[in-house]
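These notes are about the structure you will find just below.
Left out: one protein chain. Kept in place: all the others.
Here is chain A:
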Amino acid sequence: MNAGIAQLQMQFRDYTISLYQQGFLDDQFTELKKLQDDGSPDFVAEVLLLFFEDCVKLIGNMARALDKSTGTVDFSQVGASVHQLKGSSSSVGAKRVKGLCVTFKEYCEAQNYEGCVRCLQQVDIEYKTLKTKLQDMFNLEKQIVQAGGVVPQVDID
């Protein structure tokens, strides 16, 4: 039993580190985790939920705004959404999404339609990937907790 927990913990740690190493997450996520304490046990999950909801909403907005069939492309609206998304992603530490948003924003300012569409697709893929990855991580966490273990603090350095 103990060995199982230890193994789970090991797995969790490795997985988390891999997420950092692959650039999905950054320090801000660590900070976020630090904010979670007994007073707000599901803080990270809540924030992430908000974030992904935001993503869905904003990507939907942008897709609509970039849809040429409805008429002209409203770059300013896209820009606003990207800005929001960038803010959100930097707050949760979604590094890749954030990086994409920066590029996206540049394209948007340059009114590069092709670039925008490409970025939008990438962002869409990226946040979904992140979501599954984090889902996995939370599942692991849950397993550890269920097994009666303590979720280890992962030191990224």
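Things worth noting here:
The rule is short, and it goes like this: a residue touches a chain if its C-beta (ideal position, glycine included) is under 8 Å from a C-beta of that chain, and two chains touch if they have at least 3 such contacts; residues count from 1.
Please note the rule applied: contacts and distances are computed from a predicted model.
Of the candidates "Methionine--tRNA ligase, cytoplasmic", "DNA-directed RNA polymerase III subunit RPC3", "histidine kinase" or "Nuclear pore complex protein Nup85", the chain left out of this view carries the UniProt protein name "histidine kinase".
The hidden chain makes contact, of the residues A:12, A:51 or A:127, with A:51. Touching the missing chain, out of A:19, A:66 or A:92, is residue A:92. The residue touching the chain not shown here, chosen from A:84, A:112, A:129 or A:143, is A:84. Considering A:18, A:40 or A:111, the position touching the chain not shown turns out to be A:40 (whole complex).
Contacts to the hidden chain, counted on chain A, fall at residues 28, 31-32, 34-37, 39-40, 43, 46-47, 50-51, 53-54, 80, 83-84, 86-88, 90-93, 157.
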